[in-house]
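Quick one: the structure is below, and I'll ask about it shortly.
All protein chains but one are shown in place.
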Amino acid sequence: MDTGRLSAFSDGVFAVAITLLVLDLRAPEDTAHLGRELLHLWPSYLAYTVSFLLIGLVWANHHTMFEHIRGLDRPLLFLNTLLLLDVVLLPFVTSVLARSLHDGDGLRIAVAVYGLTLVVGGLFFNAIWWWAGRGHRLMGDHITPAEVSAIGQRFRRGPALYAVGALIGLALPAAGLAFYAFLIVYYWLPSDRGRVAGTAS
Amino acid sequence: MDTGRLSAFSDGVFAVAITLLVLDLRAPEDTAHLGRELLHLWPSYLAYTVSFLLIGLVWANHHTMFEHIRGLDRPLLFLNTLLLLDVVLLPFVTSVLARSLHDGDGLRIAVAVYGLTLVVGGLFFNAIWWWAGRGHRLMGDHITPAEVSAIGQRFRRGPALYAVGALIGLALPAAGLAFYAFLIVYYWLPSDRGRVAGTAS
Amino acid sequence: MDTGRLSAFSDGVFAVAITLLVLDLRAPEDTAHLGRELLHLWPSYLAYTVSFLLIGLVWANHHTMFEHIRGLDRPLLFLNTLLLLDVVLLPFVTSVLARSLHDGDGLRIAVAVYGLTLVVGGLFFNAIWWWAGRGHRLMGDHITPAEVSAIGQRFRRGPALYAVGALIGLALPAAGLAFYAFLIVYYWLPSDRGRVAGTAS
Partner (left out) sequence: MDTGRLSAFSDGVFAVAITLLVLDLRAPEDTAHLGRELLHLWPSYLAYTVSFLLIGLVWANHHTMFEHIRGLDRPLLFLNTLLLLDVVLLPFVTSVLARSLHDGDGLRIAVAVYGLTLVVGGLFFNAIWWWAGRGHRLMGDHITPAEVSAIGQRFRRGPALYAVGALIGLALPAAGLAFYAFLIVYYWLPSDRGRVAGTAS
């Protein structure tokens, strides 16, 4: 199996997961006050937007990663499956977050759980890179071990930053959420190759 | 990353979003009067058909666009993600529209919100074209800057027309909806290359 | 745009539509009598199986068709979108059929609506073939106009047979359903090239 197949399957999972986010947006039952009811859904729009941009980002980084990884073995497939398992949870934790924002209740836990999902995803992302880079076994010839190591160092920042967000969220939920939104927009912004590559998960 | 990857991922999102439209069609609970109950769902059939043809059209235009765009950078990926974020909202606003049509209530707002989603999608569509065309940086060699500019001029009509529909809808909801249906069928009809390319989102 | 892109998008829609069939299977709420409750879902299993084999068949025939069609134009894209619009309705009419079978009510209408969806799909299928074959414009060089015409003749049987099933269903619902099941299994069976190609939608 070449990495093209792995990418195609992963792309499919990313595409479905990012689209399922919309299922948390339900048409209001009360159409007599449709405008007001639609505005009341703002937490769902917010959570939808953050998670959509996030999954889009993870997809983009996944592709960047598999431009460098050229070989496949069983553990790599397994680690990739674990990463996808985490990504597919995002519609769920997004829904939890939206409901919590809407009720104004349980927000500490909702933000922390959301952040935990990001941290775990970032760890699997790093594990894939680490496994593929061991002895340069699964890496392409166009990249040197020093470059692999440099990119890995930047990748490691990802889960650390997400963990900071989760901790902020436990104390100040809104600040934690704002921190995630900032991270995601920051990572999407155009920049030198270094920062792009540093977008761990 | 080449544009093939971007197209494949976008295709996946389009395919899932267009198929999720069917989830708004629910089997009637009352099977004793199944015929009557199925006929009562006509607003859902109407909204389903309009949105299905619309997403199919956006998909076709997206491909036309990426036959010309040959390079990728981070902002282009971001703009494409924003376009997809808007497209994936269509099953939601379609459901709002169907419910509003069914209840005969809130139709002004439902049609305007539907139109707003189209306008925003059209703006992102234009933004992608504009960004890729700046200095001809991301365009292929087979197209001249003059052609890029000519196509862009036609692309700009899309959001303007959709905005007209939203405004009509605020005054006369049924007329706004009919205007959208007309636009979509008009853009699908066979024609000279110019009109096809002019189908901005 | 080449036909590869059209096939890839259509494949995505087929894959999502066929998988959404499972959403009509809901875990029973009453786990105290789980075995009995699961058995009570037999109409859903039956409808799921028939529709799954049907969509799989349409997918296979769609590919056979696009092995011969090598060119694309706007009307062909439009006709293909209409075919997909019909295919994506299948999870809905399958759900209607399952509920009707479960309630033992409205079965005439449910079978006829199911059959109507197949007839309409078959008509779009034929329309694609007819459009692509006019003057041999969109056909590949490996197939002769005579072969196109011969295949088209066989394709035309599909909607006719499905219409027969719908009419049978209006009189004797169970017989209509059995007729559909027979048609689908018959078309799947290995056979000479002729019968395979004759599987219009």
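Letters A, B and C mark the chains as written, and numbering starts fresh at 1 in each.
Definition applied: contacts are C-beta pairs under 8 Å (C-beta built on N, C-alpha and C of every residue); 3 or more make two chains touch, one makes a residue touch a chain.
This one's a predicted model, so the numbers in the text were calculated from it and none came from an experiment.
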| item | value |
| --- | --- |
| Residues belonging to chain C that touch the chain removed from view | 7-8, 11-12, 14-16, 18-23, 25-29, 31-35, 38, 49, 52-53, 56-57, 59-60, 63-64, 67, 188-191, 196 |
| For chain A, residues in touch with the removed chain | 1, 5, 8-9, 12-13, 15-17, 20, 23-24, 73-75, 77-78, 81, 84-85, 88-89, 91-92, 95-96, 98-100, 103, 105-106, 109-110, 113 |
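Here is the rule we use: only the chains that are shown with their structure count from here on.
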| item | value |
| --- | --- |
| Whole-Å gap separating chain A and chain B, where each centre is the average of the chain's CA atoms | 26 |
| Whole-Å gap between the CA centroids of chain A and chain C | 37 |
| Shared interface positions of chain A, touching two or more other chains | 16 |
